[in-house]
Every structure is written in structure tokens, then in C-alpha cells.
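Taking it in order: structure first as C-alpha cells, then the write-up.
All protein chains but one are shown in place.
Up next, chain A:
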């Protein structure tokens, strides 16, 4: 039987971590772009779009991410579309991230005092101008900490894609365990790597929150 050194294990896990990082980035960036679109539908003036965005968000927030992954992977397969695991994983995570970010951002936009809308209206600004120059710059400020905070959820969410066979960190952990029969060591390392990815994110979210609060009080 071949002996695996700790370094062998770690090296394999780190190689797979690349895919976790890449998938997280794709999900977060794609989700942010789709989330902006959803946000504008959700707070816009068109009733049909508002309703659509609301249903979308509720659907994705109200079902487990795992089911969404299954549906993206097997569902599209049933329709005769052959989806590779990476594509299903990316699409499902993007759609899921979009729902949560849109909802976080909606809260931020709605936290802006009504007086800001009224003052800008009374100065003759139109809806898009108000959004662009008055509401969003303020909403963006308060949105940064929770948005960065949510990116932690995205990183952890990528672990689920191992179930549809995408080889990222978790899946690699399972594979390495099967080869080495050292589950405790392997999963311990996997957990450490996740922690190393997530902790800086959640920490910076906290720091940003504190910074922006102070900045808001006395510029």
C-alpha cells in the first residue's frame, strides 16, 4: 500500500481549492450582476417586474440550495440538455446568490429615508436620476458590509456542488479520504482551508462595518 504524506494530502486539497475559489468568484460576480438586475425589477415602477422579482427571491430563498443544484443538474438533463457538473454548479449558485444579494440590497435601498426621495423629487429629478445620484450612493455604503458578509455563504455554498460531482475542495476531500483512509486528517485540513478562505471575508465585513459607521458619523 502506498503511504501518503501530509504534504501529499494537502497538495491535492490545495489544487482542488482553486476550483472552490473560482466557483465562488463566478457565483459572486455573476450573482451580483444578476442581483442588480433583480434589484431594479424589485424596486422599480413596473408591477409585473416587481412581482416577478419578488417571486424569484422567495422561491430561491425558500428552497434548499441543494434542491436547486439537483434541478439544474438533473432537471436540464431530463430536457435532453446535457449539462456538465461545473456548468450546473455555476448556474445554480449564480441564481441563488442573485436572490440573496437582491434582497440584501433592497433592504439597503429601503433604509434610505423617505425625505431623500422627496427632496430630490422637489428639485425636479426623475426616478433614474434620484437612484443614480441620491439613493444608490447612500445605499451602497450600507450595503458593503452585509454583501461582503454574504460572500462567506457563497464560499460555503460551493461545498454542496460536490454532490453533483463537481470536484472542488469538499469533493477532493472525499476522494483523498477514499485513497488514504485518513478521514480525520483530511477533513480537518479541508475545514482549515475553508476557514482560511472565509475568516478574512467575515473579518473584513466586520471591519468595514465599523469603519463605515464611524465615517458616517463624522466623515
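In this section, a contact is a pair of C-beta atoms (placed from the backbone, for glycine too) under 8 Å apart; a residue touches a chain by one contact, two chains touch by 3 or more; residues count from 1.
What we mean here is this: contacts and distances are computed from a predicted model.
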Given the options "Amino acid ABC transporter ATP-binding protein", "Diacylglycerol kinase", "Acetolactate synthase" or "Cytochrome C556", which would UniProt use as the protein name of the unshown chain?
"Amino acid ABC transporter ATP-binding protein"
Among A:64, A:77, A:107 or A:126, residue touching the chain not depicted
A:126
Which of A:43, A:134 or A:155 touches the missing chain? It is A:134
Can you list, in ascending order, the chain A residues touching the missing chain?
113, 115-116, 118-127, 129, 133-134, 137-138, 141, 216-219
